[in-house]
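Take a look at chain A:
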Amino acid sequence: MSPALVPDPAAESVSVPQAAPRTVLDASDISRALTRIAHEILERNRGADPIVLLGIPTRGVGLATRISERIAAVEGQSVPTGSLDVTMYRDDIRMKPARALEHTDIPVGGIDGKVVVLVDDVLFSGRTIRAALDAIGDIGRPKAVQLAVLVDRGHRELPIRADYVGKNLPTSLVERVTVHLTEYDGSDAVVIADKTGVSA
Partner candidate 1 sequence: MRHLLSAGDVSRDEANLILDTAEEMRSLADRPIKKLPALRGRTVVNLFFEDSTRTRISFEAAAKRLSADVINFSAKGSSVSKGESLKDTALTLQAMGADGVVCRHGSSGAPHLLANSGWLNGSVINAGDGTHEHPTQALLDAFTMRRHLGSLDGRRITIVGDVLHSRVARSNVLLLSTLGAEVTVVAPPTLLPVDMTAWPCATSYDLDAALPKSDAVMMLRVQRERMNDAFFPSAREYTRRYGLDVHRMAQLPDEAIVLHPGPMNRGMEISAEVADSTRSVIVEQVTNGVAIRMAVLYLLLSGSPDTSTDATTTEETTA
Partner candidate 2 sequence: MSPRPINTVLITGASIVGGEVADLLIDNGQIVAIGNDLGQNGLAQHGLAKEEVEVVEGKGLVALPGLVDLHTHLREPGREDAETVLTGTRAAALGGFTAVHAMANTDPVADTAGVVEQVWRLGREAGYCDVFPIGAVTVGLKGTQLAELGAMADSAARVRVFSDDGMCVWDAALMRRALEYVKAFGGVVAQHAQEPRLTQGAQMNEGALSGVLGLTGWPSVAEESIIARDILLNAHVGSKLHICHLSTKGSVAIVRAAKERGLDVTAEVTPHHLLLTEDLAASYNPVYKVNPPLRTREDVEAVREGLADGTIDIVATDHAPHPVEDKDCEWSAAAFGMTGLETALSVVQHAMIDTKVMTWAEVADRMSYRPAAIGQVTADHGQPLVVGAPANLTLVDPASQRTVVPGESASLSRNTPFDGMTLPGRVVATFLRGTPTVLDGKLAR
């Protein structure tokens, strides 16, 4: 889990009771959101044919798989689904010790001429998506790149926007948004907590 970050010194001097972590999306909320996203993808692209889903590890991969299953259920046609590790394309690669790589799996057939739908759990500064776009550029030339996220929490630092959003969640910078998925964490939930407090 994410290590606790250094608390904001200003916050410490005021004795405000810390907000308990709260669940903003439960399992059924998540399920409905993913179903809607799946439909929106099909609607916008007029079917499943051109689509390749690429999840950004870690949890984007699980979400991509779930969206893929829903698309298959609706269209009766399975969509190439894989993963795209962006570790080596991050703009802060020099600032921390070398990070372990995640798995990249480009489906058979590649991405040339396809509509690549990137899938991630939380859209925040936009830097991860920028890295993903660079990674895609070294792999092939898609016809278009679209972005699906479960949660958009604002605070963009780059001109990046999502095409499909599960939930818009305005947050403050002292808050942390955590997505739990059963395949990784044992249950489905989206939780917001103060960084100063204990994360759920």
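By definition in this document, contacts are C-beta pairs under 8 Å (C-beta built on N, C-alpha and C of every residue); 3 or more make two chains touch, one makes a residue touch a chain; residues count from 1.
Regarding candidate selection, all candidates are chains of the complex that A comes from, given by their letters.
Note that this is a predicted model, so its numbers are computed, not measured.
Per the touch definition at the top, the candidate among 1 or 2 touching chain A in this complex is 1.
Those residues of chain A whose C-beta lies close enough to touch candidate 1 in the complex are 1-3, 5, 58, 85, 88-89, 93-104, 120-129, 134, 138-140, 176.
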